[in-house]
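Just one protein chain is left out here, and the rest sit where they should.
Up next, chain A:
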Amino acid sequence: MQKRFVSIWFCHLLADWQLIRRPELAAVPFVFAAADHGRKIITSVSQLAHEAGIEKGMRAADAKAICAGLEILDDKPGRPAQLLRGLGDWCIRYAPIVSIDEFGMDSLLLDVSGCTHLWGGEREYIKEIITKFKSKGYTVRLAMADTTGAAWAVSRWGKRTPLIQPGGHTEALLSLPPEALRLDDALIMKLRKLGFSQIKTFIGMPRSVLRRRFGEAFLLRLAQAIGTEEEVLTPLQPVLPFQERLSCLEPIKTRTGIEIAITKLLECMCKRLQEEGKGLRTGILTGHRIDGKMVQIAIGTSAATHSVSHLFKLFQLKIDQIKPGLGIELFILDAPKTGDVEVPQGAMWTATPGLDDQSVTQLLDRVAGKVGASAIHRYLPATRYWPERSIKGAVSLSEKPVADWSTSRPRPTELLRQPDPIEVMALIPDHPPKFFIYKGVQHQVAKADGPERIEREWWLDEGEHRDYYQVEDDKGQRYWLFRSGHYGVEKKYKWFIHGFFA
């Protein structure tokens, strides 16, 4: 899915917050200031104070000199982060992944991939957020783009539209100043000094040159804005891993005890999985023994499931591998891999059976747990003539055959893995054998069909073609024989048996 990100920049975060709390300040220019090396430095400016010419980073005394009626409020460290967290939690309604912009500490970054259609489109989505924040009293600037970096840049420095069309973010960045790349002050000073006032002046330069001049961090920020480097957002509400713990008062060392522990853990986990519509694909049970060692068993399922009884059966097959030693005091059940469960509609009468039948997948899970998944095979037709390659293993239970099973040519019910050489008496050049000797028994051929020539797939392996004959001996037993290669005086040809017909 096309990734889309929104950056919400709170232009006057602290000031807006203060105004909401104390509406009487609306007509008064005010600033926030914090003590720094024995002086007061301005950390945040209100709209009115900004218009009066007061900037962030000034000394409070200087500001007071510029604007006589200026109100100076005390700033507490960590307050913006606290405010942003609150606002971010509120923003969960717009996107599942909301994170605080750690660089500027005055904006929120939202991963809105697949969310906007719920508001009727991207434009309506942006409008909705701006209106909601405005009605609350926060002035915000928004931008939506394919990367967080671009969204962040456009929300602050963009002049035209806040909505950057998919794929258009690099173009939108070109005319923006280097500050839009989330760089630290020293780097920006350096860029400015060299005359790079817009991103387009250096975006096309060779990476090696940029790295030597400005370092790796610069390149990373650039790549994150363009989208060549992926940026991972740390969500405010982290996705909880599927993990359950069970600590025991007494160390457990019996099979029954372990079974009870597994059931309890599974009940808790499956309840949560069911609520979230998920199912377990792999499960790891770790037992912490009292001697400090760990024992572990793992299971896997072929389809996501949250059925306690089924998962328990899978674990039950592996309990023998647990060596409890002096006893296990802590059980941890992890589900590192989960998948969405398709909840089947409850059938009033027996549902149509088939490969996707739940009991069949559960059976295969148990078999895979006992003897390994490599023992289970299912075959689909392959569009090839060479008998050994005319079938291929299916990757999954749901894979459907792309071609039809061919029935136009006779194929034996039992096929030998390796053709067995036989001794044959046959008329030259093209007659089926008169008799053949297989495993010391002579078979008189009564009837025969053939030959069916199957050429070797020369692009895969070298060798002679095969001329197959379907023969029936005088007792009625049917075989599939072939002659490898042409008849000839010098050339060696050989006869083989390759299968048995029903």
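One rule holds in what follows: contacts are C-beta pairs under 8 Å (C-beta built on N, C-alpha and C of every residue); 3 or more make two chains touch, one makes a residue touch a chain; residues count from 1.
Throughout what follows, contacts and distances are computed from a predicted model.
Entry comment: the absent subunit's protein name, as recorded by UniProt, is "Protein ImuA", drawn from "Branched-chain amino acid ABC transporter permease", "Thiazole synthase", "Succinate dehydrogenase / fumarate reductase cytochrome b subunit" or "Protein ImuA". Listed residues A:Pro77, A:Pro238, A:Gly354 or A:Pro429: the one in touch with the omitted chain is A:Gly354. When you scan A:Leu364, A:Ala426 or A:Leu481 for touch with the missing chain, the hit is A:Leu364.
Although one chain is hidden here, its contacts on chain A can still be listed: residues 352-355, 357-360, 362-364, 366-367, 370-371, 375-381, 387, 390-391, 394, 400-401, 405-407, 410-417, 444, 446-449, 470-472, 474-478, 499-502.
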